[in-house]
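Here the complex is missing a single protein chain, while all its other protein chains stay put.
On to subunit A.
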């Protein structure tokens, strides 16, 4: 495709001189020096430079040969503008990446948001790498279980990504999902969800210093375009290569700011969640020393959400100390051989669940008898009162179907109860193994409707609840 001189944005006098000299297409002017153009066409030096700029501008818009194809997303023009309503709908249809700690997910509104940057800080040994590994496995949970079914890229700067540990966590998640299988779609999904496939969907890069890290981040947008299923990028940790002594701190700040901008751009354009791990350092203020996240104040503005993991006595606490959408809250967690989990807490006795849920549970029963894909339809059923309890966050429904154990932990959370009652009903029809059966013990009046299998499970009550956690 050749662009004609007459169609580009130059003054008419210049255009007429160029055509008089015999140039008709912009491509003919490419590669000529300004002096040459002056001599040939009789234009001034200034005008010749303008002509060359127009040539280059035309070439790069078409991705011409002189520019090369590597302009990436930057030259594709500004994205179309969206209204706030469209953004809200997009956000609500977007699922979050859950960790297996239901309290943390509840405070984050479902889990870590996709398309935003989250930072996890903490002293050594508090579990930052464990949380990252857990998220890397959780993002791959198939969609029919409430996960995202995505791939993950892990950038490891410390060398703490050990396959042994990932295999433990992956095995625990696969086992958990296989206990939740209820219908054919999930059964089919489980055939492709195993420890091997989980490991093959984690793309690992090792960076040994900050230059390699910058190089890797520069090439990541292309990688993410080639792997559109990638939903999570983990950098563990971003502080390690930058803790070395820099001759001027301003250079470090500049590099970090550039890095942050690249991450934010990648997160929004490729719809990928960014999880970054940071270290802690001491800051002297007056005569006192304080523990603060490393990398300085300006780095603190880069992530959208910041989590702090710390010890308090023998308890592990996770605090959200920066988030635009959630109040600062502290939750307890623990790290078991299965990965990142809720801390062991005493459960609320099931009898405290409100009675209104019997109405909804009856509706749930009917739905499950009628629908083919039982659990999802009952979540979306015409039982309007249930939906009103749950706010428009569709992803929470999806999440709960996957992590049955979380339902059992949070008997207090009103909206989850309604899902549990429906789940309990379904199990009585299908006599599936595991967690849901134990939930049936909660609503005493429903026991009478159940088969012998249901009766048995009703006796399991607290013991069953504990199994899931």
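Heads up, the rule we're going with is that a contact is a pair of C-beta atoms (placed from the backbone, for glycine too) under 8 Å apart; a residue touches a chain by one contact, two chains touch by 3 or more; residues count from 1.
By definition in this document, contacts and distances are computed from a predicted model.
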Exercise. UniProt names the one chain left off this complex as which of "RecA family profile 1 domain-containing protein", "AP-4 complex subunit epsilon", "Transcription initiation factor TFIID subunit 8" or "Acyl-coenzyme A oxidase"?
Worked result: "RecA family profile 1 domain-containing protein"
Problem set entry | Hidden-chain contact residue, picked from the options A:190, A:214 or A:264 | A:214
Seminar exercise, completed: Given A:130, A:186, A:304 or A:323, the correct residue touching the omitted chain is A:130
Exercise. Which one, A:205, A:232 or A:320, makes contact with the chain that was left out?
Worked result: A:205
Problem set entry | Missing-chain contacts mapped onto subunit A | 56, 60, 66-68, 70-72, 74-75, 123-125, 129-130, 153-154, 158-166, 196, 199-208, 211-212, 214-216, 218-219, 223, 239-240, 243-245, 251, 254-255, 258, 279-282, 291, 294, 310-314, 337
